[in-house]
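These notes concern the structure reproduced below.
Note that one protein chain of the assembly has been removed; the remaining protein chains are unaltered in position.
The letters A and B name the chains in turn, as written, and every chain counts its residues from 1.
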Amino acid sequence: MTTLLDVADVSKLFPAAGGPGAWARIKRRFVGGPANLPQVHAVDDVSFAIGKGETVGLVGESGCGKSTLVRALTRLIDVSDGTITLGDRELARKTSRVFARDRDRARIQMVFQDAGESVNPRFTAFNAIADPLRRLRKLRGAALEERVSTVARQCGLPAELLSRFPHQLSGGQRARVGIARAVAVEPDLLVLDEPTAALDVSVQVVILQLLQRLKRDLGMSYLFVSHDLSVVRLLCDSVLVMYLGKIVEAGPAAEVFAHPLHPYTQALVAAVPRLHDDAGTQLRLSGEPRSPIDPDPNVCRFYGRCPRGMENCKAAMPALRQFGQRHVACHFAEEFLPRP
Amino acid sequence: MTDITANTATRRGGGAAALLRHARYVIGENPITGLSFGLFLLIVIAALVGPWIVPYNPLASDTSAALKPPSVAHWFGTDQLGRDIFSRVVAATQLDFAIAVLSVVLVFLIGGLAGVAAGFFGGWTDRVVSRIADTIMAFPLFVLAMGIVAALGNTVQNIILATAIINFPLYARVARAEANIRREAGFVEAARLSGNSEWRILAFHILPNVFPILVVQMSLTMGYAILNAAGLSFIGLGVRAPTPEWGIMVAEGAANIISGEWWVAFFPGAALMIAVFCFNLLGDGMRDIVDPRRRT
Partner (left out) sequence: MTAAPALSVEKLCVEFRTRSGVVRALDNVSFSVAKGETIALVGESGSGKSVTAYAVMGILDPAGRVTGGRAMLDGLDLLSASERQLADVRGRKMAMIFQNPRTALNPIRQVGRQIADVLIRHGDVTRKAAPAAAIEMLRAVGITDPVRRAKTYPFEMSGGMCQRVMIAIALAAKPSLLIADEPTTGLDVTTQAVIMDLISDLAKKLGMATIFITHDLALAGQRAARIVVMHAGHIVETAPTRDLFVNARHPYTAELIAATPDSATSLDALASIPGSLPDLRRADLPPCRYSERCPRKTERCAQPLPVGPPEAVHTIACWNPLPERAISAPKVNAA
């Protein structure tokens, strides 16, 4: 599979608790202060690739950095370090403000979690879908209307709904507007940030099937962020598991869920309610995650919460190692590998 | 599929036609809104054509008919110079209404836009705008208005300017808060993904959302602006005689209350009260019309 998006060593750091105020900054310049201010390592040295036509899932609990990573990939925020290469174009070099006017802006688009929040309440469905077409494809008048109609039809949105405002649409219809807006400019990569989280299960089915159809018809790749592992299992070819800013496991979705190798993934899979299982598996995570502020680079991020913690886990950060198609960042990965 | 060439207006939300239909629905729904709209219309008509349809010339004095109580010939009676009070009250509508509208538009422009920019961009824009607002709020507002008019001169333009300045902090604060809430909203991020520059987002995505809230504020400020102008005129800092203006008329008639000629101050005062009351009621009705979330 040819690689569409290559993410290499991407990091994003934020000043902790908003950072020093204006006066504190001025003071620092004259009086001086500690060399390094405390920083939150939201995303820490993340590398992965998305192939053409592939659907990659991204899972992890809140605070693991997936929102930040996704915003960095879609160039809504800038990275602190690393490269993001789309095709043959390196994207991270330009700042996000400048990138809004870039010719490649349309190649990565995003579908947001809550379509009610992500569509301007004062825009009709038509205007919401037309906005990127006006800005990025410079369409006007009849050409614009035709394109919007086509996209709306592709996304199962009846034409008479185009003149409605978001609050006049049902949850499923709003989700379709969000999708139509994103695919209208025919992106190469579509990032979906929990697109069905707010929807009823019956509506979710329809939307997921629509997404799969669109992917085939328009030849896109997907990065599907979700906390619902059952959905990720159905929709994604491969999956990335994040914890506290790092990727701890990666591999084909079916295999990762059937035989998770990293202790965190194991706990995650054990926690998902299954229709035909009891809540028997007692693999439970206790406590809270470690602080993401200036974490010790030599200690595994999962140490302390991990059911198995050894001296080694405190001494060296486990690297993401490859085992065939699987990648795991754990010193004990070999123990869990499925026997050949 | 419906015809693509069908009415564009329908797709754009119906435009003016739908707005009018919704307006009629809202007005019909709530009798108080209907009443305030009717009153508002009356005031607008009086402002537009008042000076030309009144029975007497507002400036013509006839000292022989001075201080006559309300009668068939003079509905509101006459003042000390024999001028017909009814004609003066109606004629004054134009001036007071103009002052109200112009002050409000001015403060919406400077205050609203400054506040939205401060809330959206943050940083130094926010600091500068907020400190300006704080400085203005440090003064008792009416005293500040007095000071501005006294310093710049007794003209209608300066009254408008002074009113706008003393209302600046309110608009800036409200606009800043609303813009700040929406700064990281999903639709703003979506707008960035769609290739909008920050200024476009401010103008076309944020401002239309802040506008309804400011509109309610504008209606309330109109009432306050009239009271402000009337207050300034009352103490001699506003419009000068013989121009008919409700504030001056109340001031001129105040002394006569003691001697029993209540009508000289009463009718302009009642007009003031009704106008302010009407503008206040208007605020709620306006928001119901303008806010698309309430459209059903």
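We take it that contacts are C-beta pairs under 8 Å (C-beta built on N, C-alpha and C of every residue); 3 or more make two chains touch, one makes a residue touch a chain.
Predicted model only: the values in this text are computed from it and were never measured.
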item: Left-out chain, listing which of the shown chains it touches; value: A
item: Among A:V111, A:A184, A:A267 or A:L320, residue touching the chain not depicted; value: A:A267
item: Hidden partner chain, touching residue among A:D9, A:D277 or A:D296; value: A:D277
item: Contact with the hidden chain (one of A:L229, A:L244 or A:C306); value: A:L229
item: Omitted-chain contact residue, chosen from A:T95, A:Q209 or A:Q325; value: A:Q209
item: Residues belonging to chain A that touch the chain removed from view; value: 61-62, 156, 171, 200-206, 208-209, 212, 227-231, 233-235, 267-268, 270-279, 284-288
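Definition applied: only the chains that are shown with their structure count from here on.
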item: In the complex with chain A, residue positions of chain B that touch it; value: 1-2, 4-5, 8, 10-14, 127, 185-187, 189-198, 200, 205, 208-209, 292-293, 295-296
item: Partner chain B, residues of chain A touching it in the complex; value: 22, 71, 74, 76, 96-97, 100-101, 105-106, 109-110, 112-114, 117-124, 126-127, 131-132, 135-136, 142, 145-146, 149, 153, 159-160, 162-163, 165, 167-168, 178, 181-182
